[in-house]
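A single protein chain has been omitted; all remaining protein chains appear in their positions.
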Amino acid sequence: MTATSMLFSCSMHVGVSNPMMASKSSACCLSNRPSSHSKSISSCGQFGVSGKSKLLCRASALQVESAPSFSVGQKFQFDDVIEAQQFDRETLNAIFEVARSMENIRNNSSGSQMLKGYLMATLFYEPSTRTRLSFESAMRRLGGDVLTTENAREFSSAAKGETLEDTIRTVEGYSDIIVLRHFESGAARRAATTASIPVINAGDGPGQHPTQALLDIYTIEREIGKLDGIKVGLVGDLANGRTVRSLAYLLAKYHDVKIYFVSPNVVKMKDDIKEYLTSEGVEWEESSDLMEVASKCDVVYQTRIQKERFGDKINLYEEARGKYIVNQDVLKVMQNHAVVMHPLPRLDEIEVEVDSDPRAAYFRQAKNGLYIRMALLKVLLLGW
Amino acid sequence: MTATSMLFSCSMHVGVSNPMMASKSSACCLSNRPSSHSKSISSCGQFGVSGKSKLLCRASALQVESAPSFSVGQKFQFDDVIEAQQFDRETLNAIFEVARSMENIRNNSSGSQMLKGYLMATLFYEPSTRTRLSFESAMRRLGGDVLTTENAREFSSAAKGETLEDTIRTVEGYSDIIVLRHFESGAARRAATTASIPVINAGDGPGQHPTQALLDIYTIEREIGKLDGIKVGLVGDLANGRTVRSLAYLLAKYHDVKIYFVSPNVVKMKDDIKEYLTSEGVEWEESSDLMEVASKCDVVYQTRIQKERFGDKINLYEEARGKYIVNQDVLKVMQNHAVVMHPLPRLDEIEVEVDSDPRAAYFRQAKNGLYIRMALLKVLLLGW
Partner (left out) sequence: MTATSMLFSCSMHVGVSNPMMASKSSACCLSNRPSSHSKSISSCGQFGVSGKSKLLCRASALQVESAPSFSVGQKFQFDDVIEAQQFDRETLNAIFEVARSMENIRNNSSGSQMLKGYLMATLFYEPSTRTRLSFESAMRRLGGDVLTTENAREFSSAAKGETLEDTIRTVEGYSDIIVLRHFESGAARRAATTASIPVINAGDGPGQHPTQALLDIYTIEREIGKLDGIKVGLVGDLANGRTVRSLAYLLAKYHDVKIYFVSPNVVKMKDDIKEYLTSEGVEWEESSDLMEVASKCDVVYQTRIQKERFGDKINLYEEARGKYIVNQDVLKVMQNHAVVMHPLPRLDEIEVEVDSDPRAAYFRQAKNGLYIRMALLKVLLLGW
């Protein structure tokens, strides 16, 4: 699957209770099974007979809707979390509202028991301890329980040649929701198509990592207080970083956003995203002056230069790596309300001295991942 | 330990409350300590002082009893689950009855809390994610908790030369029940002899995998509605597959069973099982015609040809592998009530197109593993 087709593929799971959404899905979907869809995930019981049915749709382009008012009564249905593109502005707002309520869940003697009796399987085909712990913490904070596989690639069955689909059909018998990390692009969609219980994509190779994209945009909203009208500087490895690509995509859903790309030449943002932003009316420019960009932006989103992508060309890597560093000098030109973000892990592209500045938002950003994942687990298992 | 001695060794743990069983144990056991045995596992507290005592018996052959009526009041005592041979027909019936009640445990707000406060240690010396997740799901579905080791072979202590017995004596201090997967035949029995808490064998090398055997026979009973008078085709790798060997052994406990062996010549069923079946009066025949066998059988039990057993002889493997495939053609000749089973993982010995046929029972079979394990955990920790 090419980057372009990934960018524009869409997977919407909409409920019949939302006329606007339902009509949208009628328009773009090959098959529409609203009657079966009324057995939604909210009826997912302990033993995983969820009656999940899916409306998969694919369109050649996504229109950004003008923002209708969101009321709590409306239910945006989705059965799985597969890619950033499945969320429109209203769904994002609704998820953020739930995430914010998760921040308020406190240790009143025993924590929330909202998901008591539910079992999440973390099926990780490649290690990603940060993401795994974040999901498992989210599940446990809501009273749910966890089945863990730290390295499902050595899953004896996978090693013996079992297909992902067969593994999913086995694991769905043991759990109520599957969090899948896989090394192959598209694996999450295959899993979701097979599973009768919800699947969350926790990263599928070079493909998607939608919960990272959600926590990024949520963090901007939390830190800056708005998403319309903001200026965002994307810095570092823009060619290989799926987080900056997804973030750029999601930012296009908001009004009057301006994006600056600041990157070494070898890892510049690819044309597909630039063309998409242009088609969506989002202003963007490339710059080689981090200081100037930092002085204008609400968000400086720094990323790690990914050494593993350079192979033998170690000198190219070294050259790229040292080029744009966030340090005290950058902080000095940044506005008081602006923040520095980073998907982590960081090496030296943000100096440690920056950590103590209140504008260093990256550890708060990591923690927001917890709230976003709590929100998604809650919505997928219990509904809104 | 040779295959023959394994086949005919027996480990019965019988309670004094059952006169028939007790007398049987008197007859075949070298040591009979009914007085100490009254401190049974049901008194196993949170901190593992279970007062478990064991009646190990060894006989040169097992007689199949005629079936006395089973009443719920009778208590068949067993302290560990070590091998398929330890279960007689009545105990199997009793376990199946508990397993069936487990299917009814539903998500009434918070699931069952039957095993709340109990801690299961999954001590896996070789990876078997499917089996591990199944046990851990079973424990959690009953409200219990889990200590996990995904790869105890690298257990620092084992690497330093600690004996299995010492490891068991440490782990029993931390948990209430141990689920052991080991690479050595006989390891589970050694662990059970050492431990003062119950041990469940989750596979010990080429030895036993009794919970797989139990879920197989339970699945036949659930799918076909009976075990007496059935016809079962065992297909594929009958030489190396411990599941088909155990299944054949257990089927011999029922009346008027007929077994067909369908396998490539290089992996034919071994003589020990054939001789045992003959001695038990079970009719069996070998056939090379899968279609004819499939048309007659209630159960077509397909297995994977185990490549890892062929070593260098890759052409022998390839020849064996393609020989007997369950596909649409086989489905066409099968009776309506018949089912296809497989211990999983499968490669291409059952074609994917078969999955959507209601007679494809293998994923239901995997799920039955959950109920069987729930039942065993319940009985071992709480009694009947």
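By written order: A and B. Residues from 1 in each chain.
Going forward, contacts are C-beta pairs under 8 Å (C-beta built on N, C-alpha and C of every residue); 3 or more make two chains touch, one makes a residue touch a chain.
Everything numeric in this text was worked out from a predicted model, so none of it was measured.
Residue in contact with the omitted chain (choice from B:Q113, B:T278 or B:Q335): B:Q113.
Note on the undisplayed chain: of the listed residues B:T148, B:S263 or B:Q302, the one touching it is B:T148. In the complete complex, the hidden chain is touched by one of A:R141, A:R169, A:H209 or A:K378, namely A:R141.
Although one chain is not drawn, its touching partners on chain B can still be listed: residues 45-47, 113, 116-119, 121, 145, 147-152, 154-157, 160-162, 165-167, 169-171, 173-175. Residue-level contact of chain A with the missing chain is found at 105-107, 109-111, 126-130, 133-134, 136-137, 140-141, 148, 150, 304, 344-347, 352, 363, 366-367, 370.
FYI, only the chains that are shown with their structure count from here on.
Chain centres here are Cα means. That of chain A falls 42 Å from that of chain B.
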